[in-house]
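Working notes for the structure below.
Omission of a single protein chain aside, the complex is shown with its protein chains in their original locations.
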Amino acid sequence: MTAPLLSVKNLTIDYIGEEKDFRAVDNVSFDVAPGEVFGLAGESGCGKSTIAFAISRLHKPPALIRRESSILLNGRNVLDLDDKGLRDFRWREVAMVFQSAMNSLNPVLRIEQQFYDVLKTHKGMNRTQARDRTAEMLKLVDIAPDRMRDYPHQFSGGMRQRIVIAICLALDPRLVVMDEPTTALDVVVQREILQRINELRRSLGFAVLFITHDLGLMVQFCDRIGIMLAGKLVEQNTAEAIYGSPQHDYTKQLWASFPSLHGGVLL
Amino acid sequence: MAFLLRRLCFYLAAFLAAATINFFLPRLMPGDPVQIMFSSAGAELPPESLQALKLTFGFVDGPLWQQYLTYLGSIFSGDLGRSIKYFPLPVTTVLGNALIWTVGLMGTATIVSFTLGTFLGILAAWRRGSLFDVIVSVGAIFATSVPAVVTSLIVVFFFGFTLNWFPTGYAADPALDPAFTLQYLGSVLYHGILPMLTLCTVLTGGFAVTMRNNMINLLGEDYIIMARAKGLSDSHVMLWYAARNALLPTVSSLAIAIGTILGGSLVTEVVFNYPGLGNILYQAILARDYPVIQGQLLIMTATMLVANFIVDVSYVLLDPRLKRA
Partner (left out) sequence: MKTQPFGLIRNRKALVGVAIIAFILLVAIAAPLLTPYDPGARVGRPHQAPSLAHWLGTTRIGQDVFTRLIYGARTSLAVGFGAGLLITLVGTALGILAGYRGGKADEVISFFTNMVLVVPNLPLLLVLAAFIGQASPWVIALILGGTSWAWGARVTRAETLSVKQKDYVKSAEMMGEPRWRIMTFEIFPNLISIVGINFIGSVIFAIITQATLEFLGLGDPKVVSWGTMLYAAQKASALSVGAWWDILTPCFALAFLGIGLSLLNFAVDEIANPRLRTGNRLGRWSALIRSGEGRL
């Protein structure tokens, strides 16, 4: 394997309570290669979203990332960044798609504005330049560029999620973290979005950290998969191996709880 | 726009309700309603004026509905009768002059305290748990839980009577002619400071807490987290993502607060002997000048409805989801 793009090492995250702590992520290590799709699977509350948040350092107190942890992106430890460095790093290097398609866009700002604030902050673009870039990005996800003047509520759930993806790609990030990106959508739209992400990934070359509780979906979409249980990464392997020959008991249980999958066809 | 039209119809109904209350109250009291309404006039009122007043208030020979329609007729033709205390001045003149002062006082105080309170609330929510948050929250508890009448009395006692910094009565120096001169306007400002200070003390805390709580309820939303993930500056996320959205429920709670603001403003005027509606009303209550007392309910209701309508319009302007494409 080539030098990893993202390298998470000994990541441990606690929620500090008044009396005792809750360990949400327990000594997790994994790598994501450039252009790779890495999946994190596990039931809700197992700590997978906590990892996603840590990569962009979005946690707020009382979350605490323990001293021994490191998150390297291109060899640089994200946890060492100062405020300014962190602001520059966010979105330019790691962009993120959040769980709920309905709520990721600011309901009172035009779509155009939500592209513009990224493009202005990171690239110093003016309105006209930003509009061109916005149009280009919207075309990538099959949304008519003239709709950039609309507000989020004027789009369907699937369209909103595609807009979020377009905003994610506006700065050509090398890693896109997707935290349950399609859970709120119906199955047809879900499939359409994943296909689109895959095409874009092939043409633009970004890597994806894909987080879901839906192991079936994950096997179709990811190159490699890590299985999480109660904050620990209990197994990681290629998608084929996770599907064909799961090692850990928990992975087997997960599969057993699934209705039979009609031949794990990769996209 | 359909939404605003519907609101307008509703306001008309609410105004009618206030008029209906006015109509039925004297008739529901034990005794002769005419006697009750105009008892304070004594023998001073010339008989033909009394007759005219009776007509205005619907005391005509005929069934109740006819009386009611007569009364509504006078209201909608702008005739609220004549004040008994200030006879022969029409109620509309007495209240109209006072209304200007009340609206000026109330309007300025609302704008100042809403702006200030909202900003304090934004900052407190953004730094939740900090010392600043504690100071704002606790300060708000103190300021909002003290009745306006108490705050006014305390303010007038310290700044007016004890320190003698500001006048304790009138809207301007009575020796000056009301005109748009610098001197007169300066005097108006000088006389308005204490009532303003009182109203702002009473109101700011409430707005701050409302904004703080609305904002805290929003901070977990995905679009706020995404805004942070986008690498936007803290102040940008705070203002354009969090506060901008939290403003919506805050503005709609402003509509409910208007009644309180109005009440507070009435009381403050009485304490500061400020020539607004509150003071006129106070005098009218002492003199049992019922035409003025009834008239003020209509004028206040109308003021409240106009203020509500302004809130409705700003809500529509603030929330793109209410605009029709």
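Order of writing sets the labels: A and B. Residues in every chain begin at 1.
Please note the rule applied: a residue touches a chain if its C-beta (ideal position, glycine included) is under 8 Å from a C-beta of that chain, and two chains touch if they have at least 3 such contacts.
Just so it is clear, the structure is predicted and the values come from calculations on it, not from any experiment.
Only one of the listed residues, B:T70, B:S113, B:S137 or B:T204, touches the absent chain: B:S137.
Summary of contacts with the chain left out: across B:L123, B:A172, B:L247 or B:L281, the touching residue is B:L281. When the missing chain is restored to the complex, the residue among A:A33, A:L79 or A:M102 that touches it is A:L79. Contact with the omitted chain, checked across A:A33, A:A63 or A:A135, is made by A:A63. Checked against the full complex, the candidates B:P249, B:G263 or B:P320 give a single residue touching the omitted chain, namely B:G263.
Touching the omitted chain from subunit B are residues 10-11, 13-14, 17-18, 21-22, 25-26, 29, 36, 128-130, 133-134, 137-138, 141-142, 144-150, 153-154, 156-157, 160-161, 168, 212-213, 216-217, 220, 256, 258-260, 262-263, 266-267, 270-271, 281-282, 285-286, 288, 290, 293-294, 296-297, 300-301, 303-305, 308. Residues 14, 16-18, 57, 59-67, 69, 79 are the ones on subunit A that touch the missing chain.
The working rule: only the chains that are shown with their structure count from here on.
Chain centres here are Cα averages; for subunit A and subunit B they lie 51 Å apart.
Listing the residues of subunit A that touch subunit B in their complex gives 56, 58, 86-92, 95-96, 98-100, 103-110, 117-118, 121-122, 150-151, 153-154, 164, 167. Contact residues on subunit B toward subunit A in their complex (touch as defined above): 221-223, 225-233, 236, 240-241, 244-245, 248, 318-321, 325.
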